[in-house]
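All protein chains of the complex are present and in place, except for one that has been dropped.
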Amino acid sequence: MGPPKKSAARVSEDPDELVRVPLQAVLLADSFTTKFRPITLERPKVLLPLVNVPMIDYTLTWLESAGVEEVFVFCCSHSKQVISYLEKSEWFSQPNFTVTTIESQNSVSAGDALRVIYERNVLFVTLKVHGDFVLINGDTVSNMSLTQALIEHKERKKKDSNAVMTMIIKHSKTNPAIHQSRLGTDELFMAIDPNTKQLLYYEDKADHSKGTLHLDKSLLVDNPSLSLHHDKQDCYIDICSPEVLSLFTDNFDYQHLRRHFVKGLLVDDIMGYKIFVHEIHSDYAARIDNFRSYDTVSKDIIHRWTYPLVPDAMNFGNTAMKLERQGMYRASEILQSQSAVVGPFTVIGSGTKIGNHTKISNSVIGEGCKIGSNVVIEGCYIWDNITIEDGCKLQHAIVCNGVIIKSGAVLEPGVVLSFKVVVGPEFVVPPYSKVSLLQQPIEEDSDEELEYADSTSAIGSQVDKSDVEIASEVDKTHFSPVSELGMGGAGHVWSTCEGGHEEEWRHSVAPIPKDKILEAIKTMEDDMELTHDGSFLPLSGELKPNSNDSDDDDHEDSKEDSYYFEKEVEATFLRAVHENIQESHLNLEINSLKLSYNKLTADCAGAVFYAMMKFALDTPHSSADSLLKNVQLVFTKWKQVLTTYLIDIDDQIEIILKFEEMCSESAKEFAPLFTKILHHLYNEDVVNEDAILSWEDEKKDADEADKVFVKQAQKLIQWLKEAPEEDDDE
Amino acid sequence: MPDVQTLVNEFLNQLKKRKIEGSQATAKQTAELLRSVISQQRVPHTNQTTALINAVRAVGEQLIAANPVELAVGNIVRRVLHIIREEDLSLATAAMAGLGVSAASDDEDDVERGENSVLSAAVVAAAARSTLRPPSLQTLLEDTSESAAAPHTSSSGGESDGRSRSVEKGSKSRKLKHDVLEAVNELIQDISTCYEQIAEQAVEHIHHNEVILTLGSSNTVLEFLYAAKEKQRSFKVFVAEGAPRYQGHLLAKELAARGLQTTIITDSAVFAMISRVNMVIVGAHAVMANGGVIAPVGLNMVALAAQRHAVPFVVLAGSHKLCPLYPHNPEVLLNELRSPSELLDFGEFSDCMDSASGTGSLHVVNPTFDYVPPKLVSLFITDTGGHNPSYVYRLIADYYSADDLVVKRRPTTGS
């Protein structure tokens, strides 16, 4: 990874180049999460209409008005749709604003995306990220002016080249009871140096380490005063220096922008990269992360916080909206019956028909909808070409294009109806249920880490699926006489498995039920009690209660991170094998891993050895002998890599132990070959006799189970024991 | 004409994004844009007038749609249309004079009749008025002599030049465009110089030891006051700060820098101070056909205060701010609601807008403009001199021709 980094560094070192290059932006047109399912199975998140305009248009409009000249739109899931949309839209034909799409199917995370961009960077000259660039998601709405932040960023960069990133934050109180912001994101704790505005600590998953917040003491060493913020909101708009890309490429374990990258930089003090924050006050910026924020941001737009990104100003060719009294936005052509009541803060798209005695309030209604009479719509987001028959009742629901709601049906709060779903007459859709024509993907997991994986595996399967196929599925479901959605209904009600109901109320568009908040408040008080009990014990109540638990959690994460370490070494090794990188580079990479995980050489040795054996094992082999062959081949080819970590005898012993462990657990196939391979290792001078001997006497007082292999190797050991005398004889 | 289109798009963008502030700048840019449109427009041999008019309309429609609140755009578009018509008219008459053929053309093209009636009426009015028209930017002064003939022939301008083309085709087609461009240039000239022209009149209105009150910031007002000072008038200025954007602060700064005796007061203090004020001088966003004014928010209050204390309420407005529409006209969006963040800090109140947990009860409305009814305005000072509100409609009749009121090509919507 040496050369590319240099090139990046060069770009940044040359100050006037920083000034010259046009401002660029990397726009990730994929959130790499499953929060917007089932809708995102059929349409990418960035194309979902936000107050009747696709999200990505907000983002692009902002970038354009903020003076960005070149945007790389990184399309992953449903990339075809995104690209074709952009081609249709006017974005490609903007004066001095170029939009380039980068397509990649197999990126499963923001990290991957940036890595891809980095590689393309190296390959093609055409799309090249030279100077600083703005990193933003395609689902961000903002009207802030970048100039100030950019200037600050460049100034810092000049002073110290380690200031690689500037995060945009905004003051916004979080609700202490339910521990989430109005955007439905988890509460966020940040430590910021009040003078330099350097970010010192970032914790958005506040669940673990209950009750208290752990700040590393060393933080206080170099800055005597730091301010700890709970009332800030992360806008997910970052100004990055080119290094960021290379950073992602160097540590290919970085997936999530915040959870891995930011924290990674904050903890690692070897590289000493710094992150700074820029707080915006009067400007607006928010990212749509889940249904809750979809709701909140929509309301903010309607209340014109995002001016000039407001419905009556943001007409993209399509018919203009007009703002009327008390925040009613109406397109020009609307057929509204006299008796219909349209309440405040409502948006109604063009060509929509509204029947008699229908009541609509605090809702957004798209274009070409047919709404019958005596319908009640409250706080809903109704997209385009939707038919709502008479007497329906909709509360706080999201209804996607082409949905048909038969007469008298009821949508309870928090319902999400994906595309073309049909709800049968008089049918009541239970609260928080998500309905789609597509079957629910089987593998679901609330676990954050796995989320990338399953999201893409499922989306990936969708990506290549053409609309035709989807349509065919639609038909399949259509003609089921009675479906889960009542007579003539079409669609599957998804079971809410991730986090169950508990999570649903947090992230849906429906307002949070009162009882939930009550519970929350109770629990909050209990927390307080709890911390008090902590205080009852005698001297120095400060640390006693926590110190012990902190220890064990350190312990376990050290455990798991050694696990990750091995995994990565293995991955690296395999990559090296397949792209046959030469040993020296492989060593470099492993070293860097070693640093980042701060491991001993012994660990590396073990890990490398493990990787090699694993490789040997995986390469197809008919019999034990051929397996042995594989092993020998591998070792002849990659010995160097291993031996560089065999500095002293302990490393070698480590290897042997590792091997033993493998034989007994992960790779039993080796068990019979133990002695042979050990001997081979000996011949290859991977391990010398002292190592083997000391391993043996280490095992002396182990219990029988452990001694199996020692016994096996007995002969070899014997021979080794005798060997010296022979030497003496000559 | 692709390059024009890009120009247009660019301008549209700026309008949409509310990048252009101030009606003067907008007006000027619009005029310049239209000029390039016209110059790019290839005139066919048959009735160029309609060709030009359609071209301008096409663009104008988009422009107006882009930012309906900025009335100056519409005004300029209409002005240009008007110019085209008048130029055509003058040429036609000239041609007619040359040909001496009376127009047998009246029986033809009944299509246009409907609007013609309106038109001719307007032109008759214009002709009648032309004598008592104040000397101004009128580009047609020279033709007014035979304006008697004007209504008659103008009705069939298309035909007449269609016929007259046979005589002097090439020269004429070029001439029309050329004249129009000339006129538009003058228009641009006028827009950019309207400050001076207004300012010139300052002396007549501001006298020694007077106290002037203004609200918010307006370049016109600034120049006006400054001009008065230049003429050795010594007077005091009260500046109401003009919440929420507080542009009054800037104005006050500028005035003080130029050595005027300036005092800043809050908007809410206006009523208290008004009794000490001799004259209120303010700028406007637009002047409507009925003499009503669309002005920065807060001015209605000032106007009322002024009326209560019988203080003259003077509005300065360049002629590009004269709008031929009426405030009740559906075309007119009287107001623009800007971001609430100008009023309060989002963060501080974020929890009051947390609709999720049921506290989403706080709404903020931040209108930009007030409507000041004509009866509160004592005097308009435009670049053509001082006028009474009731006179505005006549000014408008000078500048605009009645059938351009609706720029949209489908005249069904709107009026």
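In order of appearance the chains are A and B, and numbering begins at 1 in each one.
Going forward, a residue touches a chain if its C-beta (ideal position, glycine included) is under 8 Å from a C-beta of that chain, and two chains touch if they have at least 3 such contacts.
Following the convention adopted for this analysis, contacts and distances are computed from a predicted model.
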{"item": "Listed names \"Translation initiation factor eIF2B subunit gamma\", \"Trafficking protein particle complex subunit 12\", \"RalBP1-associated Eps domain-containing protein 1 isoform X1\" or \"WD repeat containing, antisense to TP73\", matching UniProt entry of the absent chain", "value": "\"Translation initiation factor eIF2B subunit gamma\""}
{"item": "Candidate in contact with the missing chain, chosen from A:Gln148, A:Ser227, A:Ser626 or A:Gln718", "value": "A:Ser227"}
{"item": "Sole residue of A:Pro22, A:Pro194, A:Pro344 or A:Pro430 that reaches the chain not shown, by the stated touch rule", "value": "A:Pro194"}
{"item": "Among A:Ile517, A:Leu593, A:Ala607 or A:Leu642, residue touching the chain not depicted", "value": "A:Ile517"}
{"item": "Where the unshown chain meets chain A, residue by residue", "value": "173-177, 187, 189, 191, 194, 206, 210-218, 220-222, 224-231, 514, 517-518, 521-522, 524-525, 527-529, 531-532, 535-543, 546-547, 550"}
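Convention: only the chains that are shown with their structure count from here on.
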{"item": "Separation of chain A from chain B, taking each centre as the mean of its C-alpha atoms, in whole Å", "value": "53"}
{"item": "Of chain B, residues touching chain A in the complex", "value": "6, 9-10, 13, 16-19, 65, 67-68, 333, 337-342, 345-348, 350-351, 353-358, 360, 363-364, 366, 413"}
{"item": "Footprint of chain B on chain A - complex, ascending", "value": "61, 65, 93-95, 143, 170-173, 175, 177-178, 182, 184, 231, 233, 281-284, 292, 295-296, 299-300, 303-308, 313-315, 320, 322-323, 327, 332, 345, 511-512, 514, 517"}
